[in-house]
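These notes concern the structure reproduced below.
FYI, not all chains are in this one, though none of them got moved.
Note that the chains are named A and B in the order they appear, and that numbering of residues resets to 1 at the start of each chain.
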Amino acid sequence: MAEVLDTIMIASDSISSVVPVVTTDSIASSLTVATDTIGELIFSLDTVWVLLASALVFFMQAGFALVEAGFTRSKNTVNILMKNLIDFAFGSLAFFLIGFGIMFGVKNGFIGSFIPYSDGIWSGGIPSEAFLIFQTVFAATAATIVSGAMAERTHFVSYVIFSVVISAIIYPISGHWIWGGGWLSTLAEPFHDFAGSTAVHSLGGWIGLTGAIMLGPRLGKFKGKKVNAIPGHNLTIGALGVFILWLGWFGFNPGSQLAASGTANAVAISHIFLTTNLAAAAGTVSALALSWIKYGKPSLSITLNGTLAGLVAVTAGCDVVSGWGAVAIGLLAGILLIFSLRLIENVFKIDDPVGAASVHGITGAFGTLAVGLFSQSTGLFYGFGTQALLSQFIGVVSVAAWGLSAGFILFFILKKTVGLRVDKRVEEEGLDIYEHGEAAYN
Amino acid sequence: MKKIEAIIRKTKFEEVKDALLEVDIEWFSYYDVRGVGKSRQGRIYRGVVYDTSYIERILISIIVRDKNAEKTVAAIIKAAQTGEIGDGRIFIIPVEDAIRIRTGERGDIALYNAEKEK
């Protein structure tokens, strides 16, 4: 690139220095070179932005691994870490081979095309490989969420299979509806899910919920009417995981702009950065406050979940809500989360060890609906009527239906074939030794 | 006085605790031990397979008055038994004396709650 520019410089230097030779033509051609170079710079800056955002989102895999490991028991730590490692590994390959084509391939409203990634499938303002990477790290997130809800009792071989199916097929299909030009993006008022409250988080949450139901609770979780707490083994690691996720979200949301150049984009990514942070902060604060009021003591485990709830909720509308809107969404998400945790655990007696269904499923759905209320350009609270809210509702419901039913079929098949749940003895003594032959701590 | 040392499965701890509370054993200590035994587990570490039978167990140590020893043993067996290999063992060891640090009281009285049992 430097060489190209040298040419322009020499050209334009000659223009200004050697006065007589200046002709309109030579200026015009220098200008063309300059303009082309500007175009390339725009392309480059956007690429840099998307790649660095991808790196941040990738790091969320570590965040999820730590959160899930920290919030479960030490006898299953190797298993949890392994799941989080291999779902990204398999997911990267599966999305390259199958998922990307399904999600972004030739457009029909329901599904893309079954072809491996190639340069021509997608084109836009960044290299298609940069776009592929960014989409890959998103796809892997959906699968990872599921592993949390099904922790401490799932057969490892089953996990490998369903994590591949999720990244390769389930996620790309609903993703196609929303981001691949599918039917949700062509509603009269298009369904708005900027960075994936529904496309990624809710979907993961619903599949996880289905899995948790079909697996049944961990041994000892429910005893008659009594709900037993099964505390995680290392909250330091869990808290670090949440900090890493918070960091990663600064790639997840602002990166979804897919561009940074130009005043409009620069202002947009700054705004998204701000709303993301405010919602996270607000979710933390409201979960803290409510846990304090409800249980008499400010609980770290709940507060950490509150942070995630705020982040998940704002993801759909981070680009269109105001700073104040983000605070409101975060506060509500933190509160909703606590009730959701209770509901799922105490009322429905579903055992979701890390609360994935609540954090990702419920608050993801809430955040998506909230766009219909808080969007500054379409929201009810800004006087734009219920049109957008309706579209959001359709999107939330159809993705939930998809996640629950696809999850059900998938887990049902696995249950009948390789088996979904480990033996009682394995569960009691820990999956680490029986499934992996290794202990995390020695 | 007797010391009852029960080595039980970690997963049975809550049930044993509840069973003990039911027979009015309200004070005891416990800690993690590893048992070496015959139910070997193959483990792998970075490609080296090593046989081991280290199994995590909880050791419950309860000092009881002689008259309470049998009911304590019975309560533990009832709660900790699964019938499968690895249920663990209980040992009974003689104890000569007990002292409550707070008051300096010695003997049987150091073991029970004066207000409650008299």
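Just so we're on the same page, a contact is a pair of C-beta atoms (placed from the backbone, for glycine too) under 8 Å apart; a residue touches a chain by one contact, two chains touch by 3 or more.
As the structure is a computational prediction, the values presented were derived from the model and not from experiment.
When all copies in the structure file are counted, the labelled protein chains give the formula A x3, B x3.
The definition used in the following text is that only the chains that are shown with their structure count from here on.
Separating the centre of chain A from that of chain B, both taken as means of CA atoms, is a distance of 47 Å. Remark: chain A residues 75, 219-220, 228, 425, 428-429, 433-434, 436-439 touch chain B in the complex.
Residues 9-11, 14, 41-45, 49, 55-56, 84 of chain B are the ones that touch chain A when the two sit in their complex.
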